[in-house]
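Shown here: the complex without one of its protein chains, the others still in place.
Per-chain numbering from 1; labels A, B and C assigned in written order.
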Amino acid sequence: MNLSAVLRISCPDKPGIVAAVATWVAAVGGNIVHAEQHTDIADAMFFQRVEFTHTGVDSVDALSAGFAPLAAHWEMAFTLDALPWKPRTAILCSKQLHCAADLLSRTTYGDLGLDLVALISNHDDAAPLATSFAMPFHHVAVGDKADARATQESQIGELLQSLDLDLVILARYMLVLPSEIVAPWTGRMINIHHSFLPAFIGANPYRQAHDRGVKVIGATAHYVSDVLDEGPIVAQDVAHISHRDDVAELTRQGRDLETVVLARAVRAHVEHRVLVFGNRTVVFG
Amino acid sequence: MNLSAVLRISCPDKPGIVAAVATWVAAVGGNIVHAEQHTDIADAMFFQRVEFTHTGVDSVDALSAGFAPLAAHWEMAFTLDALPWKPRTAILCSKQLHCAADLLSRTTYGDLGLDLVALISNHDDAAPLATSFAMPFHHVAVGDKADARATQESQIGELLQSLDLDLVILARYMLVLPSEIVAPWTGRMINIHHSFLPAFIGANPYRQAHDRGVKVIGATAHYVSDVLDEGPIVAQDVAHISHRDDVAELTRQGRDLETVVLARAVRAHVEHRVLVFGNRTVVFG
Amino acid sequence: MNLSAVLRISCPDKPGIVAAVATWVAAVGGNIVHAEQHTDIADAMFFQRVEFTHTGVDSVDALSAGFAPLAAHWEMAFTLDALPWKPRTAILCSKQLHCAADLLSRTTYGDLGLDLVALISNHDDAAPLATSFAMPFHHVAVGDKADARATQESQIGELLQSLDLDLVILARYMLVLPSEIVAPWTGRMINIHHSFLPAFIGANPYRQAHDRGVKVIGATAHYVSDVLDEGPIVAQDVAHISHRDDVAELTRQGRDLETVVLARAVRAHVEHRVLVFGNRTVVFG
Partner (left out) sequence: MNLSAVLRISCPDKPGIVAAVATWVAAVGGNIVHAEQHTDIADAMFFQRVEFTHTGVDSVDALSAGFAPLAAHWEMAFTLDALPWKPRTAILCSKQLHCAADLLSRTTYGDLGLDLVALISNHDDAAPLATSFAMPFHHVAVGDKADARATQESQIGELLQSLDLDLVILARYMLVLPSEIVAPWTGRMINIHHSFLPAFIGANPYRQAHDRGVKVIGATAHYVSDVLDEGPIVAQDVAHISHRDDVAELTRQGRDLETVVLARAVRAHVEHRVLVFGNRTVVFG
């Protein structure tokens, strides 16, 4: 039986790495289906994604263990994962449901391979959406007490931990999560921001875009870091607008961008195409 | 109370039309919110869309009747419709459900103002989707008999007639409808074709695109006419591809295009932004 | 003989403006070829561009004088200009010549209707380019003395004044001009900035873009105001990039963007399509 695996590597650039990796893949009986490498000359770093089929005699864990000495020799950071991958995923949303609805719809009627296990919101507007797609719904409201926000945040944090997740998607979740909630999910929590970052950081980006009079709006999907809107960018796209478009119209047009850009980033993550390097990403094609 | 109406005009171009129309709107107590005109110099034709608010003393029908003498004087074809408009709409689909799911999702969780009354398919794959959105589902299968296809077509035709529809959307409905079924819906039936028409007319356009080695794929939403893939185009968009994308990947990437382009065309239609002239459209901004 | 003129209007929004303007055009024997209006509902402002042909019995100045009472009645700011317009134009550049070369090439071999009268630079690299296109070249270098920069700036200012210009184009001119030089050219000086403003204001935007790890770069053409990179935006466009593109490659790809975006903005200006309102623009289609 033929199985697929993805090896992702980052290490200091040296001659011979490509040959060493390709030789190893051949030695374990693998056949390279796709391979893409990138050398960041300014930083003297080498990055590679190698997708190969193998006989499955060795599990992905065993293959990883087998690769480890080579990785040590070349000072590589690496991951070796199976394909396809169906990560256990929770979606967080607030009142705007287009991104959450799209992810649910793509998973159910399309081809986005998520194992969706929870829809979580600070509002109960999403309950019918969860019902439509037979998805467990968690309403974690912000209460009235003085410490309501902090309480809600720790409830969210505990919920995420308890769900044993591989991936958290912030699908227009409009509350900023504090560092201690975000930290455990580094590289596993994807947010969609409704602007072409780094333009229009923070609240009301379509209002900001309108007031600045730009002719193009955008959306940005990024891994969440502890600085708001500053995490490594995975995908961006833009749309042309004009003076005719008021804030409501920008918001409406922006939804299509947000939906598509978020789905594109999630897909790249699920297919093990993304490598984070500092605050930037390598997204293999 | 302030109501909105949209006046769409096409007529031979002559000096004075804009003044005459604007004067009439003012005379009936209307205030022009948006107006856009287009003069096709080669054909000496004038087109205009005037969106105005009015007090509602006169109904849209009464306003139409009041405008008729002016229209006759200038040899205008015109329509005068209320805004917002929620057309009674049926969606036809086959096995690929992304466009149908998106239209249902936008109507329920977004802002596409359709009065959806039926999901119709030649396959039963769409039944769960209909259930999710509490939508009546009509499975009109092609049977086994010699005249099965003709029978199915007349069932579709009768079903559409019986539903008292304003709009029919072919959301990747993969059977060609014959002229006699299509004819009653001229200008009220929108199809999405999965290529950048007029390239790759007919079946398997992503296969055709792959084999020709193009670097860009597209999708086209058009009113259905009695010649396949030849009706007036309402919206088109494209995406860049590369040699890495096989037919399956083109198909997958194309889905996002099809979904967005179809929704854009439907929205333009619902907002009374489209005028058909010959086999072309004027789509006001 | 038929001549063309363009009337641009901005005023508080009131019912009846469109009728009044159209009636006036008809009264002076004009025939409206294109008209586009925009109502900014949030600001209750009305904007219109009316392009009309007329017999030329009255000059543009006489038509303006004739329109003035109407304008006063409706509290309009307006301009009335002839079409086509060939503005006396100077181009400023530094060491990067792609935008300047493109503007010269479009004017000579294409269809950009500029009356180019000077190429001005703080470096002498552009001298051969000026020679190729038989264009007077002004090298205004920054000298060695303590006040060298201030001296150079006032030389530039005086040169621009002395040339009796309609339009100044900063085609990758890399020195910031002080307020007193810029002020006389409000609405008549167009700059190209090599980023998608407001992202990456200031120096080395491609370096900034690379370091932030964005997936899209852009270029912005704007009227120059006294705050750097803050003037009203006329045109923007973007291109997709990837991790493979280092700063040099971003710079190279950006050149195509800058060239096309600047030419697009200049064309809109020359065709009297732009209205400035606060720090935003209305760019009629």
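In the analysis below, a residue touches a chain if its C-beta (ideal position, glycine included) is under 8 Å from a C-beta of that chain, and two chains touch if they have at least 3 such contacts.
All of these numbers come straight from a predicted model, not from anything done at the bench.
Engineer: Which of B:13, B:81, B:237 or B:271 touches the chain that is not shown?
Structural biologist: B:237
Engineer: Looking at the whole complex, which of A:35, A:117, A:201 or A:247 touches the chain that is not displayed?
Structural biologist: With A:35, A:117, A:201 or A:247 as choices, the missing chain is touched by A:35.
Engineer: Just the residue numbers, please: which parts of chain C touch the chain that's not shown?
Structural biologist: Missing-chain contacts on chain C: residues 34, 97-98, 101-102, 105-106, 108-111, 129, 132-133, 242, 244, 252, 255-256, 260, 263, 285.
Engineer: Pick out the residues on chain A that sit against the missing chain.
Structural biologist: 15-16, 18-19, 22-23, 25-26, 30-39, 41, 240, 285
Engineer: For chain B, which residues touch the unseen chain?
Structural biologist: Touch with the absent chain occurs at residues 38, 40-42, 47, 196-200, 211-216, 218, 232-238, 240, 242-244, 246-247, 279-283, 285.
In this section, only the chains that are shown with their structure count from here on.
Engineer: Centre to centre, by mean C-alpha position, how many angstrom separate chain A and chain C?
Structural biologist: Centres of chain A and chain C (C-alpha means) sit 40 Å apart.
Engineer: If you average the CA atoms of chain B and of chain C, how far apart do the two points sit, in angstrom?
Structural biologist: So the centre of chain B lies 38 Å away from the centre of chain C.
Engineer: Note the residues in chain C that touch 2 or more other chains, in rising order.
Structural biologist: 38, 41, 285
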